[in-house]
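These notes concern the structure reproduced below.
Note that one protein chain of the assembly has been removed; the remaining protein chains are unaltered in position.
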Amino acid sequence: MTEMRMRDAIREAMREEMLRDERVFLMGEDIGAYGGSYACTRGLLDEFGPERVRDTPISESGIVGAGVGAALAGFIPMVEIMTINFSLVALDQIVNNASKLHYMSGGQVNVPLVLRMASGGGSQLGATHSHSLEGMFAHFPGLTVVCPAFPGDAKGLLKRSFREPNPVVFIEHTALYGLRGEVPDDPGHLVEFGQAAVVRSGRDVTLVGYSGSVHQCDRAAEMLAAEHGLTADVIDLRTLRPLDIATVIRSVQRTNRAVVVEDDWKFGGFAGEIAAQIMEHAFDWLDAPVARVCGKDVPMPYNRNLEYAALPSEEDVVEAVLAML
Amino acid sequence: MTEMRMRDAIREAMREEMLRDERVFLMGEDIGAYGGSYACTRGLLDEFGPERVRDTPISESGIVGAGVGAALAGFIPMVEIMTINFSLVALDQIVNNASKLHYMSGGQVNVPLVLRMASGGGSQLGATHSHSLEGMFAHFPGLTVVCPAFPGDAKGLLKRSFREPNPVVFIEHTALYGLRGEVPDDPGHLVEFGQAAVVRSGRDVTLVGYSGSVHQCDRAAEMLAAEHGLTADVIDLRTLRPLDIATVIRSVQRTNRAVVVEDDWKFGGFAGEIAAQIMEHAFDWLDAPVARVCGKDVPMPYNRNLEYAALPSEEDVVEAVLAML
Amino acid sequence: MSVSEALPAAVGEPPGGDLQQRFLHEMLLIRRFEEKCAEMYARGKIHGFLHLYTGEEACAVGAINALRDDDRIVTHYRDHGHALARGVEPDRIMAELFARVDGTNGGRGGSMHIFDAARNFLGGYAIVAGHMPIAAGLGLAAGMSGEDWAALCIFGDGGVGEGEFHEALNLAAIWKLPVVWFCENNGYGMGVPFDDSLANDVYKIAAAYRMPSVRIDGMDVLEVYSATQLALAHCREGNGPYFIEALTYRYRGHSMADPELYRTKEEVERHRQRDAIQRLKRSMIADGLLDETAYEALVARVDAEVDDAVAFADASPEPGLHTLYDHITKEDGEEPR
Partner (left out) sequence: MSVSEALPAAVGEPPGGDLQQRFLHEMLLIRRFEEKCAEMYARGKIHGFLHLYTGEEACAVGAINALRDDDRIVTHYRDHGHALARGVEPDRIMAELFARVDGTNGGRGGSMHIFDAARNFLGGYAIVAGHMPIAAGLGLAAGMSGEDWAALCIFGDGGVGEGEFHEALNLAAIWKLPVVWFCENNGYGMGVPFDDSLANDVYKIAAAYRMPSVRIDGMDVLEVYSATQLALAHCREGNGPYFIEALTYRYRGHSMADPELYRTKEEVERHRQRDAIQRLKRSMIADGLLDETAYEALVARVDAEVDDAVAFADASPEPGLHTLYDHITKEDGEEPR
């Protein structure tokens, strides 16, 4: 185990995979000389050279499609989309090409493509630069959607992503890049998809999150314990597709209450899927409707107070829990 | 009242609005000489000329953005995106420009843009041409999302859309274009947003749908009545954003059971939102978990049997109802 | 960079008699296969969107015959002709159109998405220009693999209006990728004449990316073949991409649904006079490579191939419902919980 920052764990995962398999290469905007806009690729250009760490023009659709093409020809490309906000100009490539070719071709071709992108609000970047669209990607069959909350998971899940024969959308929360955590040194350490992690155990309520919201759940759990004598299960989904609902259900069957937390807008968001599945699989165990604590239904405002109000907070989670008792 | 087909009601709405307000104009791929790939604009080129019925290159992002620009300058453009599948290459314009400019500018500018697109599977068009992404659009604040199920509503809602100061995504199910129905002749007839319609009343279960799925709900209700002596409320949401959940809740509080039906994939889809809201607002009235009857979690297969299996059917709805009794 | 309308045929090696026989055979096969498809569509054996290739045969046959087996191909939804020219069995293509298990894609893809990975035929794509960035990626892979295969990307004039055209050509140019961009300019994007939708001639726009760009007669299979040979040589020598605009024409509507309100019967007739098959037939007869009886025999042989394809397709079973979740992320998937 070594303690490192999220961004360094992500870089390590890419480094190890590039060293392990020469088919792996990276491309993206400013991942080379600039070092990546969130510094996740810093140093890799020097180590691997411009062929395997390729700076690209500002052409998201072009480079994602190029990643699909290179994957069709046997390479394992990682395409970095600087932020999830810019994935919208490349969405057709992700949905109509990457996610479907294996199926459409009747299994003839695979698309081992890893798409990394930074997500999330909270930095006063305004309406077009603060999206959390993890749930949108999770909606499309053919994709695997990964949203790590801790450096160790980030490394194990990203390394696992490079072994997946079909496309993986790997989404990193900008607020977590600086987060420190224990990371296994063993280059063989992988984290399997579809396995949620119980990061804290309790009796009174189940708090479900992924990526950044896991930490809100955890802080809320601490507040509940400290101020209200309540204990909570905190579940980190780790991957949205495949979704490990079984772990959530087992927890709810003990706690009989659940709150789902995500940064994204509540209306039509992924929290609704989780809430609906909890109802479907644990209806008779629920003492209260599953609550959703999510982003407010507004384009993200620049002003800090408004943005804070627009995003879910641990206080909101605590409030939601108290409201269901 | 005149009986007409859905496509003719849609054409009439555009015609009347163009006659009423000279700021209204239409652009899109093959809406002119070709008459529209689903014939919704046939004849309009001859009546209004190439300036107001403008054929465009195959540049969805370009023409949607151009619609935003024309709207910023005081026009009321209708941009036809041939099918919802192609909206993915224009999604950035819809989300990062159209839906946000009013808010981002602090209310200084409006974007009175109507985006029409054809949606839905069932015609063996394969994986890239059979999407139902109504729910994806409904997720974004700043948009109004309209999904009519009947010709009369289509006309009234489309005319209403041209009066909306901000962007409306108007989604038409390809399977309904030929559907006949009564359409009010009064050019003043508008249908307000956010008002669901109860298309059939019953006691035992609430069936919720929009667009094409309303008809599956209705056929299922007939089967339930004929074969099982059960009566159902059938609710046509008509608009997903704003969503008239109150009408759904009132119904569920009487029937104590609900099934939500949509063509789109269940996982991470809009049915989850409806199910979650029913739980949130009518938890104590529910005798069973809200059921979702949706598209199966696969890219749409070309083969007819597989496609039929991949889409929700009235039989599936009946099955879901019987399973919750 | 060279922008020329001169025939590059001189430079590539001229196709000999055997090759011309082969071109004639393949063009006829495509012609009759497509006409049979129209018939099968009318009979309800084929469903969904069906875009036929009649009139454009010289493009597929000329361009694809210039390729090596290890060259990769991606194309658009009007793809039967390209698949046939690549040697994909008519049986398996027809079976795919009939949505049967023995179809190229096991009945999942349909007309717009024929794949034959074993032949490096990496698919028909139905999002206009959506496959162009994929071609750039294939070119990138060729370069990184150190091999000298190239990617052939076939698309229509309408695709030039999409942003992907620009992004893909730019990537290919700055990275000197071995991609032959082959634009089948049949004069229309559905019902819109291409000169209403483009600011300049296609090959001139392409030349702005500083790659060689030529406009050729897409109704002359020999010219198409030679031009593509030349382009491939350019790519294999590491000189980067090459652009070909082939002027052609589709005889039928855009798809089976097209009312064809945008063009006259006379216009179509005019173009039929340029027919690539008749043209090759005439020149082969003039060169003593063919006579009427031999031609009739070839037609008969092709018709037999097409009938066999229909019989094969008809005999093939439909995929079972238990396979619905196969090939999504796992080979034998099951319904997610």
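A, B and C label the chains in the order they appear, each numbered from 1.
In the analysis below, a residue touches a chain if its C-beta (ideal position, glycine included) is under 8 Å from a C-beta of that chain, and two chains touch if they have at least 3 such contacts.
Remember, predicted model here, so these are calculated numbers, not experimental data.
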| item | value |
| --- | --- |
| Chains still shown that are in contact with the chain withheld from the display | A, B, C |
| Residue of B:25, B:137, B:170 or B:267 touching the missing chain in the full complex | B:25 |
| Candidates A:12, A:29 or A:80 - the one touching the absent chain | A:29 |
| Listed residues C:37, C:50, C:99 or C:169, member touching the removed chain | C:169 |
| Hidden partner chain, touching residue among B:41, B:83 or B:97 | B:97 |
| Contacting the left-out chain in the complete assembly, out of C:105, C:197 or C:255 | C:197 |
| Absent-chain interface as seen on chain A, which is shown | 29-30, 32-35, 37, 55-62, 85-86, 88-89, 123-129, 267, 296-299, 301-306, 309-310 |
| Where the unshown chain meets chain B, residue by residue | 25, 51, 56-57, 59, 61-75, 77, 92-93, 96-97, 101-109, 141-142, 144, 164-166, 242-243, 245-246 |
| Footprint left on chain C by the chain that the document does not show | 161-167, 169-170, 173-174, 196-200, 204-205, 207-211 |
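Just so it is clear, only the chains that are shown with their structure count from here on.
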| item | value |
| --- | --- |
| Distance from the mean Cα position of chain C to that of chain A, given in whole angstrom | 40 |
| Euclidean distance of C-alpha centroids - chain B vs chain C, Å | 36 |
| Euclidean distance of C-alpha centroids - chain A vs chain B, Å | 30 |
| Shared-contact residues (touching 2 or more other chains) in chain B | 61, 85, 88-89, 126-128, 267, 297-299, 301 |
| Contacts with 2+ other chains: residues of chain C | 105, 107-109, 113, 125, 127, 130, 163-164, 328, 336 |
